[in-house]
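Structure incoming, see below.
A single protein chain has been removed from this complex, and every other one stays in its place.
We just call them A and B in the order they show up, numbering each chain from 1.
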Amino acid sequence: MSSLLVLGGARSGKSRHAQARAEAIAGELVFVATAQAFDDEMRDRIAHHIADRGPRWRTIEEPINVVGVIDREAAPGRVLLIDCLTLWTSNLMFAERDIATEAKALADAIGRAAGPVILVANEVGLGIVPDNALARRFRDAAGTINQAVASAVDEALFMAAGLPLKLK
Amino acid sequence: MSSLLVLGGARSGKSRHAQARAEAIAGELVFVATAQAFDDEMRDRIAHHIADRGPRWRTIEEPINVVGVIDREAAPGRVLLIDCLTLWTSNLMFAERDIATEAKALADAIGRAAGPVILVANEVGLGIVPDNALARRFRDAAGTINQAVASAVDEALFMAAGLPLKLK
Partner (left out) sequence: MSSLLVLGGARSGKSRHAQARAEAIAGELVFVATAQAFDDEMRDRIAHHIADRGPRWRTIEEPINVVGVIDREAAPGRVLLIDCLTLWTSNLMFAERDIATEAKALADAIGRAAGPVILVANEVGLGIVPDNALARRFRDAAGTINQAVASAVDEALFMAAGLPLKLK
């Protein structure tokens, strides 16, 4: 495996599964967090996650330029775990970036990565059509990015109740 | 394959996958659109989709009587692609049709179709229970139709991030 997408719903065990897969690969472990600490509660949660992952992991916080991180950090003997693409999508929308362009750039970066890359993403399109237009745009953006990444990776999983279904 | 259901969420790649499957079958291509053009924006989108599919496709617009279209148009050497059943469900509810009766009529029409039929549908039941009663009724109606169709077709797929899982 050199690249893996772990897709799933809220509390489907995506992050835990992705982390276990990363830890099963020998080498350095780098966690790329796309979450942004806007307030103390968020800062506490991020600190808590870092402590949970333990000292084997180095954490990089990058809300927007995930492509730059892959280009710079991917290397043989080092696993990048990017968690998660859905927050990244939300950050991109807030920054008014073009989603199709970013989706293609990410897929290209995965294709040329010099080492293993694992990406976590939420599936958000399986409920009722949202009432508000922003939520509908977000749902479309997340789906566009998920499709681009799924087509670029070597392996893709759909998680439900902590268990993986093999998409690819 | 003589009948296929492509089920999935918003932006899961359902329509593209269904279209590719139809184009892989030798013969005439007929697109049955259940969307209705209520305004100029919708008319533009429909025109855009027709242009995207290209000259190999003939398009029939039918918001309600999908069963009649299958009975009349299905033929050996001609593929019908019905996109999508979830908009059809919504049209049926608006027209105050009985969902169980329509679901059974569609399943029967698929069973007796004289040529290949591909159907696209949304899965909408995997989010939080919607607040409003109409959305809950719609969710139940879509699920009833999806189950009836899934039981009638020869093959059924669940799409996530553009990749198919085989249901049947």
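Basically, a residue touches a chain if its C-beta (ideal position, glycine included) is under 8 Å from a C-beta of that chain, and two chains touch if they have at least 3 such contacts.
Quick caveat, the model's predicted, so the values are computed rather than measured.
Colleague: Among A:Gly77, A:Gly111 or A:Gly162, which residue is in touch with the absent chain?
Modeller: That would be A:Gly162, which touches the missing chain.
Colleague: On subunit B, what residues meet the omitted chain?
Modeller: Missing-chain contacts on subunit B: residues 5, 7, 9, 121, 123-129, 139-140, 142-144, 146-147, 149-151, 156, 158, 165, 167-168.
Colleague: For subunit A, which residues lie in contact with the unshown chain of the complex?
Modeller: Against the left-out chain, subunit A lists 8-13, 123-128, 130, 135, 138-139, 160-165.
Throughout what follows, only the chains that are shown with their structure count from here on.
Colleague: Cα centroid separation between subunit A and subunit B, in whole Å?
Modeller: Centre separation, subunit A to subunit B: 31 Å.
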